[in-house]
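Just one protein chain is left out here, and the rest sit where they should.
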Amino acid sequence: MNKSRNNSLELFKSMLRIRMVEESIAEKYSEGKMRCPTHLSIGQEAIATGVCSALEKKDLVLSTHRAHAHYLAKGGSLKSMIAEIYGKVTGCSLGMGGSMHLIDKRAGFMGSTAIVGNTIPVAVGLALSIKLKRRKNISCVFFGDGAVEEGVFYEAVNFAVVKKLPILFVCENNLYSVYSGLEVRQPENRKIYKMVRALGIDTHKGDGNDVEEVFSLTKLIREKIVNNAGPQFIELDTYRWREHCGPNYDNDLGYRTEEEFMSWKKRDPIETQRKRIKSNEYFNLAESFAHEIEEAHKFADKSKYPSYKQFRSIQS
Amino acid sequence: MNKSRNNSLELFKSMLRIRMVEESIAEKYSEGKMRCPTHLSIGQEAIATGVCSALEKKDLVLSTHRAHAHYLAKGGSLKSMIAEIYGKVTGCSLGMGGSMHLIDKRAGFMGSTAIVGNTIPVAVGLALSIKLKRRKNISCVFFGDGAVEEGVFYEAVNFAVVKKLPILFVCENNLYSVYSGLEVRQPENRKIYKMVRALGIDTHKGDGNDVEEVFSLTKLIREKIVNNAGPQFIELDTYRWREHCGPNYDNDLGYRTEEEFMSWKKRDPIETQRKRIKSNEYFNLAESFAHEIEEAHKFADKSKYPSYKQFRSIQS
Amino acid sequence: MREISFARAINEAMFSAMKTSKEVITFGLGVPDPKGVFSTTTGLQEKFGSERVFDTPTSENAMTGIGIGASLLGTRPVMVHQRVDFFLLAMDQIINNASKWKIMFGGTSSVPITIRLIVGHGWGQGPTHSQNLHSIFSHIPGLKVVMPSNPYDAKGLLLESIFDDDPTIFLEHRWLHGQVGKVPVEEYRVPVGEAKVIKKGSDITITSLSYMTVESMHAVKELEKLGISCELIDIRTTSPLDIKRIIRSVNKTKRLLAIDSSVKSFSVSSEIVASVSMEISKLKSPPNRLALDDLSSPTSFGLTDKYYPGALEITKTVLKMFGKKTKSLNNFKKIHPHDVPGDWFKGPF
Partner (left out) sequence: MREISFARAINEAMFSAMKTSKEVITFGLGVPDPKGVFSTTTGLQEKFGSERVFDTPTSENAMTGIGIGASLLGTRPVMVHQRVDFFLLAMDQIINNASKWKIMFGGTSSVPITIRLIVGHGWGQGPTHSQNLHSIFSHIPGLKVVMPSNPYDAKGLLLESIFDDDPTIFLEHRWLHGQVGKVPVEEYRVPVGEAKVIKKGSDITITSLSYMTVESMHAVKELEKLGISCELIDIRTTSPLDIKRIIRSVNKTKRLLAIDSSVKSFSVSSEIVASVSMEISKLKSPPNRLALDDLSSPTSFGLTDKYYPGALEITKTVLKMFGKKTKSLNNFKKIHPHDVPGDWFKGPF
């Protein structure tokens, strides 16, 4: 009970911190110091937090263009991430990757890339190596509803099933691929998790805006994987609040309705969890996070760019 | 009744002709005049014949590396095919394609290619154009159980469903991809047609060695497609008798058991149909086909190779 | 003549082509969305309907095959990808099918598709959002490769590509979309395979392509002031490459600098230097090329300036070829940060 109360608080903290980090990026983006495409997860934090909190530190995670939340939830260094977005040599990828290429191997965050779907087989490869080495950890990959449309997703799942690999596929279904709704990309009324189940893998479905649900579902599923139940797939519904790429809101563009947006905003994962934990710590937390985040931006701002010599030396 | 008896005879004839053509290729291959990779369909004729006989002439077909049977069943010119395999300018592709690149547009046979799975989206494209032009025909593509493993298959089906295109996907499941059995490539006990159904498409299953079953199933399915039921998929079980590529038997290699081979040989689609029609025409038919085939080989042998000038002029 | 932007010229070409022929269709991720692929496809769906103009799943390989299939029946698909890099998923369809369909079926079929690919640049696009892959496409027989540098050519070349019966890769450098220039209202064509002399000159031949032609124009002006008369040739299409035109020019100037927007080795600039060297032995100085270092494109603002050569580097390179000093050269005041095409650009994509 106490333990569970404690866990709920941890989940809340993780989400709040991610939200505040992302809002700081949105706020400062117009300063023109973060000069790279940047995809925020504001509104989708429960998935990153719920899944990564249920994983163990030794578990390995890969992600997509929209990676900040996954990176932070898995324990990636905040300073290194912000510096990376600033393009600085103190960044997790020495400034050579930017927002879309985050890595923190010590935290088990193995990378994120900017090509839709193309970390999915890489994660299966991690699972293959884990199995060959008889390790006890698992591989986990995050991707969106759009990535499911890439053939490589299907191929990767097929192989994972054939070889019974220790991997968790996490699909964040936020209904959109850039400005394109599901209806122009996938069959009407086809549920992703049902379709994927037919590929031969166990699949699960959850409310991606309920961090407790995501957490307990993932805990259970992870248990299955380490007990050799083979690969598992989970689809989580959620919604991106801001524009696909960049710091702003974009409801004015008209590709989605205000009602839809508002109905999801009401289901703010952080607010939901805040109500559950009934904590009065909110302000203390927010203050300490704000401080940490401000420090990270300062650190990034003051850091140097990588030298061209460094850049060149890596590739030769 | 008479009509159906007549149809059964036609189906038999089509299969017998295909078999005899392919056996003539196998027999003469060692002469060294057919100098290209050649994949025979001996044992699999019921699918080509059953499907193509249920299609209309205006329907469009695409195929794979193993295309002879589909080409002939759809009404492609025998002489042009044999000449193509001989690499002659009188071939359907002017000798520039060989056994794996057959085409006869007048017969609605739109091409075959040598890369596993890569005519599948092309066939979907034909269907797209058919729909845009409000034509009343359909597109049909043949492929093997191995092709189903290519992501492009999955992508192509998804799009066909989203756009409700007039296309029939025909999967010839002969249990092998070269020497590799299904068990090293696809999940145990997963039925292809069930998996594919989950992608959002109507799927069907049939005995690929029973030409009557294939024919009537395809008739029904074609009807559905022209009545706007959307794309359809059919899986047909069958077995290749000879080696994957080339004229010989290869059971000695040990990648499949003699029992398995014999059990399928007993289910020879041509013998099954011969028993059904109780025709005494067999010898007459065989004789006339033998003559036609001999003529085709002579024609091919006597024909000229394309000139380099011709070859060059096509690409500039 | 009125002036419009490169993006607008593309948009006009699309309107024009779709009006001229019902066979023309266009699709790709984002084609009918509110941003209309940097506003190049804006209004098309409204005008021509959702059967001919549509969005697609993220399935680059299948969608390319689908375009090929549709084209076999006379449909003329114009497919669009927001970045060249994404199209790497479709290499099987474009190389094994589209480029070879005609020859492998003995000329009985052809594949009249056009693939519009946007080349990313600047604002931390990084290694997988700013590749210049035209050298790869150019190496494949059976593909045409078009790289316009200005609004006039963009419209004329796109129309020509669409109504050409062969598969064409049409590359649009992101930074050109905002360029403004004179463009006729009516339909016209610019032939594929013809280079264009942008400026006549007598001392050196500079070949350039796509966005690099803009940088070259600045350099050439500067060099003129310094007493070097450059003949600037805009390649316009890298395949077929109008090598005859280039050789004619070098025969006159006896000097060559081949500028490329891709990494240096095994590139279009290599081909130009090689072809010229095999034809003309008596040059006044060794032939030269200016292209990117053989490294994946960097992301950091601290690296991109050095990685991407511009007017300044072109000017210096030419001066060196003439044995002149480059130190005092200080003429290209950057009016905005090096990683944006103009002050209006604030990211993020």
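Lettered A, B and C in written order, each chain numbered from 1.
The definition used in the following text is that a contact is a pair of C-beta atoms (placed from the backbone, for glycine too) under 8 Å apart; a residue touches a chain by one contact, two chains touch by 3 or more.
Nothing here was measured: the structure is a model prediction, and the numbers come from that model.
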| item | value |
| --- | --- |
| Displayed partners of the chain not shown (whole complex) | A, B, C |
| Hidden partner chain, touching residue among C:M18, C:L44, C:I68 or C:I103 | C:I103 |
| Candidates A:N118, A:N173 or A:T218 - the one touching the absent chain | A:N118 |
| Full-complex contact with the absent chain, from C:P77, C:P287 or C:G347 | C:P287 |
| Touch with the omitted chain, as defined above, among B:H101, B:R197 or B:R222 | B:H101 |
| Touching residues on chain B - with respect to the absent chain | 29-30, 32, 35-38, 87-89, 95-101, 113-117, 146-147, 149-152, 177-180, 184-186, 245-247, 253-255, 304-308, 311-312, 315 |
| Touch list for chain C against the chain that is not drawn | 61, 85, 88-89, 91-92, 95-96, 99-100, 103-104, 126-128, 131, 135-136, 138-139, 141-142, 239, 241, 262-263, 265-271, 273-275, 277-279, 281, 283, 285-289, 294-296, 299 |
| Chain A, residues in touch with the chain not shown (by the definition above) | 62, 91-97, 101, 103, 105, 110-111, 113, 115, 118-130, 132-133, 139, 151-152, 155-156, 158-159, 162, 306, 311, 314-315 |
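Operating definition for what follows: only the chains that are shown with their structure count from here on.
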| item | value |
| --- | --- |
| Identity of the most central chain, Cα criterion | C |
| Centroid-based (C-alpha) most distant chain relative to chain C | B |
| Gap in Å, rounded to a whole number, between the CA centres of chain B and chain A | 46 |
| Averaged-CA centre spacing for the pair chain C and chain A, given as whole angstrom | 36 |
| For chain A, residues that touch 2 or more chains besides their own | 149-152, 184-186 |
| Multi-chain contact sites of chain C, meaning residues that touch two or more partners | 56-57, 59, 61-62 |
